[in-house]
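Just one protein chain is left out here, and the rest sit where they should.
Chain naming follows the written order as A and B, and within any one chain the residues start at number 1.
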Amino acid sequence: MAKSLLFAAAALSVLAAGPVRAQETAPSTPAHQHWSFDGVFGTYDRAAAQRGFQVYKEVCSACHPLKHLSFRDLTDLGYTEDQVKGFAAQYEVTDGPNDQGQMYQRPARPSDPWVGPFPNDQAARAANNGALPPDLSLITKAREHGPDYVYAILNGFKEAPKDLKMNPNMYYNEAFPGHQIAMPPPLTADGQVQYADGTKATIPQMAHDVVTFLSWAAEPSLDERHRMGFKVILFLIIAVGVLYATKRKVWSKLH
Amino acid sequence: MAATGAGVPNSRIVRWIDYRLPFVKFLQHELNEYPTPRNLTYWWNFGSLAGIMLVIMMVSGIVLAMHYTPQSDMAFDSVERIMRDVNYGWLLRYIHMNGASLFFVVVYIHIFRGLYYGSYKYPRELLWMLGVVILLLMMATAFMGYVLPWGQMSYWGATVITNLFSAIPVVGNKIVTLLWGGYTVSNPTLNRFFSLHYLLPFVIVGVVMLHILALHTHGSNNPLGIDHKGPGDSIPFHPYYTAKDAFGLAVFLLVYAIVVFYAPNFLGDPANYIPANPLQTPDDIVPEWYFLPFYAILRSVPNKLLGVIMLFSSILILFILPWLDTSPVRSAKFRPIYKKIFWLLVISVLVLGYCGAHPPEGWYVIVGRIATFYYFLHFLILLPLIGKLERPRPLPLSIGAAVLDNRQPAAAE
Partner (left out) sequence: MAQGAQSQVTPANAHAVEGETRRDFLMLTAGALGAIGAISTIWPFVDSLNPAKDTLALSTTEFDMAPIQVGQRLTIAWRGKPVFIAHRTAAEIKEAETVDISTLRDPQKDSDRVKKAEWLVIVGVCTHLGCIPLGQKQGDPRGPYGGWFCPCHGSIYDTSGRRRDGPAPLNLEVPPYQFTSATAVKIG
């Protein structure tokens, strides 16, 4: 018995050390923020996500694509079908070939995937001094401590220390590994975005909202997953109880 | 016509089938009546859990394969489509992804149970060796499966591991080119990995059937490690162990559900959510946790070929374990010295896993080498020696006697 406990403790201590992923040369783990989707009962704050969508659309989408989303996915954030049609129609997509064999432009429909700012990676690099702005559809899952990390980056632009030699076209960022990031600070001033719901758009507020939006974009199924998980686990706890009682009853027949 | 056994409907249909193909009688005997030691602990639940995990992985895998596209330009996007657009696609993907980890948890516990209680000893040597074959097939299947999403870790993990074969002298590079179907890990590689990933689980099913057949020839081992001598030592599998297995399954599913619904990416690597980029290596190429101890052994040796040999040896050594361990006593319960070094092995494997997760620098290298050294020392030197030199504790007369008496075992063996 003691041996089993010892073994379990050994295994747990390894697991409790946290996901044993090697750390990149990051300065440290980013400061933990409070997100509406944290924890077992977390859900996406729809109001924050809508504000975040506005920040993405007005600031980030100039350089960063969101290719794994389609316009119709926005209905999950609370927008109506007509509003989504309106968003989509602001973009143009290439379609075709038509009967003459030519490709043509048409306004985007809700069923279309998101239209990125550049037709391909090479065009993106050419417009950004050789750096490629990453697609943001999965950014909060593709980085260690994703949401906290993205938030730290957006708030981490500072004056470079005197003794650090900055490479050309690079900016100093506290949270970025190596501290030199090719992205110029995207959030520069309070009120940069006029929120539709009237919330004051400070830089931390915009950062918080856009990270909420991007977390939703990376994992839209989180709400459903948490809801289903609650029911499944409740069911299994009951099943464990009933099956344990059954096991005891069956085994009581022995001597 | 012969009647069927107790508890089985003695209907005409059943008798008609059984006379031609004794399927019902077979199940009757193997499940209902099959004599099982009465003293099995919960450490014996893990075999049936492994079997159930195999079924879960195959069912979820086959349904996922209906939506996945094994082409390098489309694979990553098809997985995202599964996560976002396919009904319950996210659930299927997380079940399959975390199921692989839990499958290995269950199998590793099952293996260490065997190591502790001497389940690999006479007459179960072949049973054990079939188990090692299953482990190897699982590792190949899991490796190829991880490549399929075509993320950064998929691509670079595949590159590192397939490059191992270039260590083979003379023909190494030709073999690697053959594996790749090209000049690097590329679309042909992905396609063939998908085909083999779909195939191997069916091979595993076949080996599992042999494994169970071998098991049923002499029956299960037990915590005391002594053979059953009379009817007082055994109980029928049904209903005792069916009830116990059902309870164990419910507990296991609870853990599985907590992982799938509340921590589905805990065991994974964020870098695999970045599409594969052949022109950019991630900062650290790390395999999934269940490969970490072997990865650490590989990196312990500064020589490429020797590292590869050590890697494969660390698994192949398990094949000859029944002959390395010279003790006539099975269970560690009665082996005071072996009992202690068993835990040293467990610790060394955990340490190897920890080292495998970190870049091979500084202390990680030194500690990794010590743990690798111990791993091989344990199997190649300690087991043969301890078997001969150790004075085992006296064994109980029988399972029944030990269970009913509940006292110290009486006379010496």
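Some points to look at:
One rule holds for everything that comes next: a residue touches a chain if its C-beta (ideal position, glycine included) is under 8 Å from a C-beta of that chain, and two chains touch if they have at least 3 such contacts.
Keep in mind it's a predicted model, so treat the numbers as computed, not measured.
Within the complete assembly, B:Arg84 is the residue of B:Arg38, B:Arg84 or B:Arg299 that touches the hidden chain. Interface note: of A:Ala108, A:Ala124, A:Ala218 or A:Leu243, the residue touching the hidden chain in the full complex is A:Leu243. Considering the whole complex, the residue from B:Val14, B:Val63 or B:Ala167 that touches the absent chain is B:Val63. Listed by residue number, the positions of subunit B touching the unshown chain are 59-60, 63, 66-67, 81, 84-89, 91-92, 246. Although one chain is hidden here, its contacts on subunit A can still be listed: residues 70, 72, 110-111, 235, 238-239, 242-243, 245-246, 249-250.
Rule of thumb we're sticking to: only the chains that are shown with their structure count from here on.
Taking each chain's centre as the mean of its C-alpha atoms, subunit A lies 34 Å from subunit B. Note for the complex: subunit A touches subunit B at residues 3-4, 6-7, 10-11, 14, 17, 19-22, 24-25, 40, 68-69, 73, 134, 137-138, 141-144, 146, 177, 218-221, 224-226, 228-230, 232-233, 236-237, 239-240, 243-244, 246-247, 250-251, 254-255.
Contact residues of subunit B toward subunit A in the complex are 38, 43, 77, 80, 83-84, 90-91, 94, 235, 239-240, 243-244, 246-247, 250-251, 253-254, 257-258, 260-262, 264-267, 269-271, 273-274, 283-284, 286, 289, 292, 343, 346-347, 350, 353-354, 357-359, 404.
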